[in-house]
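As structure tokens, the structure follows; a few thoughts come after it.
Left out: one protein chain. Kept in place: all the others.
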Amino acid sequence: MRYLPLTAADRRAMMDVIGVREVDDLFRDVPAAALNPKIDLPLHKSELEVERILSAMAAKNRAAGAGPFFVGCGAYRHHVPATVDHIIQRSEFLTAYTPYQPEIAQGTLQYLFEFQTQVAALTGMEVANASMYDGSTACAEAVLMAGRVTKRDRVVLSGGLHPHYAAVARTNLDLVGAKVAAVPLDPGGTENLAALIDANTSCVVVQNPDVFGNLRDLSPLAAACREKGALLIAVVTEAVSLGAVRSPGEMGADIVAGEGQSIGNALNFGGPYVGLFATRQKYVRQMPGRLCGQTVDADGKRGFVLTLSTREQHIRRDKATSNICTNSGLCALAFTVHMTLLGEKGLRRVAMLSHEAACKTADALAKVPGVKIETETFFNEFTIRLPTNASEVVNALAAKGVLAGVPGGRLWPHDPSTHDLLVVAATEMTTDQDIAAVARALEEVL
Amino acid sequence: MRYLPLTAADRRAMMDVIGVREVDDLFRDVPAAALNPKIDLPLHKSELEVERILSAMAAKNRAAGAGPFFVGCGAYRHHVPATVDHIIQRSEFLTAYTPYQPEIAQGTLQYLFEFQTQVAALTGMEVANASMYDGSTACAEAVLMAGRVTKRDRVVLSGGLHPHYAAVARTNLDLVGAKVAAVPLDPGGTENLAALIDANTSCVVVQNPDVFGNLRDLSPLAAACREKGALLIAVVTEAVSLGAVRSPGEMGADIVAGEGQSIGNALNFGGPYVGLFATRQKYVRQMPGRLCGQTVDADGKRGFVLTLSTREQHIRRDKATSNICTNSGLCALAFTVHMTLLGEKGLRRVAMLSHEAACKTADALAKVPGVKIETETFFNEFTIRLPTNASEVVNALAAKGVLAGVPGGRLWPHDPSTHDLLVVAATEMTTDQDIAAVARALEEVL
Amino acid sequence: IEESLIFEKDAFDKTGVDLPEPKGTSRLGAHARDGAIGLPGLSEPETMRHFVRLSQKNYAIDMGPFPLGSCTMKHNPRLNEKMARLPGFADIHPLQPQSTVQGALALIHELAEWLIALTGMPAVAMSPKAGAHGELCGMMAIKAALEARGEAQTRKRVLAPESAHGTNPATAAQCGFRVDSIPADRSGRVDLAALKEKLGPDVAAIMVTNPNTCGLFERDVMAIAEAVHEAGGYFYCDGANFNAIAGKVRPGDLGVDAMHINLHKTFSTPHGGGGPGSGPVVLSEALAPFAPVPYVVKENGGYHLVETRRAAEAEGEGHAGGRLTAFHGQMGMFVRALSYMLSHGLDGIRQAAEDAVLNANYVLARLKTEMTPAFEGYCMHEALFDDRFMKGTGVETIDFAKAMIDEGYHPMTTYFPLVVRGAMLIEPTESESRQELDLFCDALLSIARRAKAGDPALKSAPHHAPRRRLDETAAARAPILRWTAPDRE
Partner (left out) sequence: IEESLIFEKDAFDKTGVDLPEPKGTSRLGAHARDGAIGLPGLSEPETMRHFVRLSQKNYAIDMGPFPLGSCTMKHNPRLNEKMARLPGFADIHPLQPQSTVQGALALIHELAEWLIALTGMPAVAMSPKAGAHGELCGMMAIKAALEARGEAQTRKRVLAPESAHGTNPATAAQCGFRVDSIPADRSGRVDLAALKEKLGPDVAAIMVTNPNTCGLFERDVMAIAEAVHEAGGYFYCDGANFNAIAGKVRPGDLGVDAMHINLHKTFSTPHGGGGPGSGPVVLSEALAPFAPVPYVVKENGGYHLVETRRAAEAEGEGHAGGRLTAFHGQMGMFVRALSYMLSHGLDGIRQAAEDAVLNANYVLARLKTEMTPAFEGYCMHEALFDDRFMKGTGVETIDFAKAMIDEGYHPMTTYFPLVVRGAMLIEPTESESRQELDLFCDALLSIARRAKAGDPALKSAPHHAPRRRLDETAAARAPILRWTAPDRE
């Protein structure tokens, strides 16, 4: 077996040193009946065979790059420079562990420090952690943290929050018995959340741009939260939007939970992604997840370490701020490398090109008979209402090689009022030909 | 421009330090009329645009992996483990220069030393150099070296030598006015080269397996060469064959010139490849190309350096053994990594699997009416005679998605006697389905 | 060369990407961001060099042994990386029509089948994003099952050994349980009698790692399972150490109700300096109905996703658990893990477990001449030592660990498990050759001898690393968690 360095002779010699006759002597604590069961699985395969099997599976999926593509709703197809993948594949990054031995992990630690600084700047917040699993779990952790900070147990989830995010938050809140205020779906982005805040409300969770693509001014809501002692949690599922639209920090958010996938990371069918988590300095000891901090070494040189681990499970155990252990280090590195290449200048450009492509797409679709644009102000994603079931339209368009967006029925299968909605996203990768193709195909289908 | 770190402000500041007003002041030695000509080329493009342009070009080629594939004649499609590419893409190998500063190039130097040892072992010779451009130029250098060693100027080229190799040797011999003995093409591999050696013959060049796939016993020819004071140059275009068939060294060759592509390297449409060059210890100072040697450093630790550079152009100038400067370092690394993974055990297995696939292919094709197998003993490549023009057959099969081999007309366009020949190669990548497909398709076409 | 932060490179006005100039049309209106964000941009060569230089300050498996106990730092095949980057896996969107991702769904289903076969459990939840997330998934299923039995309010206590990973109590707490610890016996295993005394009608579950964090197989595991089940509780097994027994023992045969599997430990998806991981959870018959959404169903030769609880209920799947994450889990890790499994096959997986155990015992055998094993007898995949052999020398476990850095090795896990004084937990994994282990053991024996001799240089190790010992106390006292422009300080 190509991955196993020991030869039969090695094993023999090592058993002699250990003083056993066969390897199963080392498994003598295992109940005999349970040892070496018959398992119905195939034997080892050559690299070539494995490649063939997996390539055949991959070939049964339609890659986004194979044609016009307008799918978003929490995962976006932006261009990632080749440099990013090269760097994250370097052995020293790819095959290192969590930087528990900082003397020989300064590479990982320094990029985490840079990542934290980038995320804080981008979200307009004071501090950020070293990443979470993804945006949805970051959002759930934010809600739990708001409970710890405010010692309240009622949560208001916006009707414009991505339904998966809402579901994950609910799952976690259910476990600790917290309550969730029911807010109806809000394709127009005009709900009045401030009115729902009561004295027991720990936080209001609102997404911007929301799942329908609406841009929202969070400032009034932030003021209302402040007044009533609740925290405002802003969710951002399209990190690139922060290159063009006002940051949650500017608008007064207390915690930002975001998905960082669209900077540096591929679509990957939903994972691995990288959760962004930023907040105010004063809440830092209530934050979940890993934090990298600056310090000095015995020679007085600047260096970085994981810090405030008294919040974490491996020290604090059942009193930890979260059970999280693994972060999304390599995806955070991809984010940081891509963001370093972009810089503010490049990020603004990607953002505005995406915005312009979305505007053009909206204009083109608006001309298709029967289509109604539902989203007034948007960044790179908007919602249209179709005269018929959007899922069926999407399937018909897929058969024509066009992946047109996310139908309401996929996100809210049990809410028929959404089933004629289609959420359409564009990025800097969207070409004029793509736009013409989707408009033409849609016209044919309708 | 993403590759250029200087900003306009940097340039300004640097010009101030230098003391010029504009950059063209630094180009003042250029005749004014020639400076800054109008050139009709496009402006810079984004990474995404370049990817799209080149991917579109790539899509116009039929990749070998896209269907049954039996093309050989000096380039072979073997499986290369993913580890190989990962290692050669490491910055430290990919972006280093020739190891002229050995203190900080031990990585390159040690693998070259390992490469030289592997090549020597494989070819059965005493020493090998650190690689040449490819097999054909290695062959030409071998011929020139034989002239230096023997001080004779007549060369016998076997009729089974790859015609490109023969042409390259001729080109180089023409330049120095050496003579080439004309030997007719030899699809059967039965020519009597010994009879052509005269007192002015510096060397006999013979390929094994030859370009038609015939395996040859070089021992009698080696004896004849020895007797008449000529050198025997053995050419190997399929390095994998050395895992299964007798090495040139065993059979008495004086110089081995080989193509190393089929170990570790992709087909690459013909380049870059890696030339193998091995010979006897006593000729080492007449060798062309770079050599890596073992030595010690100031602390007495083992280390490696480029050595015997008094043979080389940068020291010896017009008295050098060759004008070669660049070698094929990265391809040699790929060779060494792949060979390290294989080991003797793996190499023998790849070789025998390739041999078996070729035997199966020959058996299957032999059953196709009208096909005659021309090659009696072969390794992984053999020649068949078709009842019609082989180039047309190959084109017809290509249209069916089968790349069936190399037609005689491609290699010897001016020799109609070869135009019904087809050279067919198989490797461990050839599947039973591929074999069935080529046989079926051929039957349909004939 | 010391490498500055990207923020210190005077590059707030540069970019390392070329993009066409936007046309300048914006419909963002009042939502448009103005003011500087404060993000530096570097040209591509500068970016490359910055991160390559940073990388060179790291230690990694590809450089040498990484014997962190409990972390299973094994070889990460590059084939897996290549496969995960096939456009058909990397460039597909989680919300594309399911008809366009049948290969992806098939892969998830296939991986699930492998996990089921290897664990002997009837079901697996694929979406958890890491080990701790898997624990959350398992404990959530237990809670849901208790709710379905109407006992959620009465069964609030979860038992876990003191030697447990910190994630166990943290997860239990996050699910609203109270944690009660089980003592260990003298052999380093759960004290069965003590456990039985702790059991009662308020016990929801027991959380046990097996092989446990001392590197030992819980030889009473079946009795433990029986006792817990008899008391009406569930058996959660922490699968962090599954690498020792994969292919050799099926948790399903031992009475386990739920166990997470770290694909990034057992099945070699790379650790990546801290993630991403992936933590599918296998579930017993009792818990299977409480698996979270989404999951893949194979039907009529095709695959589809069940994405909501109501959809799950509609399919007659019973209760169904809530959603744990957006989308469908760590697809990129699934591809890598399946690539690993197909490559190894059952024979390779079993051999890997045996080699992992053999390597650990070899290290144990070679080191016990100078160092003190924490417990008697053979170990499983990791060898645990305590600091008795250094007693009175002033040299502590941390000094020993840092001295290893100077020898060119990553230290082992230290001070864990908590039940052993000055613990040193060495997990070589199956990826180490005998030659490498011999060099490693030689180095450790030499450090041990120096420690016993009270070599003062050990107290200040490492001496040959990108940094000397770092002041972690200062870092925590006044945390600096981001770069700030000098003029803002």
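Labels for the chains are A, B and C, by order of writing; each one numbers its residues from 1.
Basically, contacts are C-beta pairs under 8 Å (C-beta built on N, C-alpha and C of every residue); 3 or more make two chains touch, one makes a residue touch a chain.
Since the structure is predicted, the reported quantities are computational estimates derived from the model, not experimental observations.
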item: Among the chains presented, those that the missing one touches; value: A, B, C
item: Contact residue for the chain not shown (choose from C:22, C:38, C:77 or C:239); value: C:77
item: Which residue of B:58, B:182 or B:199 touches the chain not shown here; value: B:58
item: Hidden partner interface residues of subunit C, rising order; value: 1, 9-10, 18, 43-46, 48-49, 52-53, 56, 61-64, 74-75, 77-78, 343, 408, 431-433, 435-436, 439
item: Footprint left on subunit A by the chain that the document does not show; value: 1-5, 7, 9, 44-47, 81-83, 85-86, 91
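Here is the rule we go by: only the chains that are shown with their structure count from here on.
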item: Centre-of-Cα separation between subunit C and subunit B, whole angstrom; value: 46
item: Subunit A and subunit C, separation of their C-alpha mean positions in angstrom; value: 19
item: Shared-contact residues (touching 2 or more other chains) in subunit B; value: 2, 46-47, 81-82, 86, 91
item: Multi-chain contact sites of subunit C, meaning residues that touch two or more partners; value: 13-17, 19-20, 42, 44, 48, 52, 77, 79, 81-82
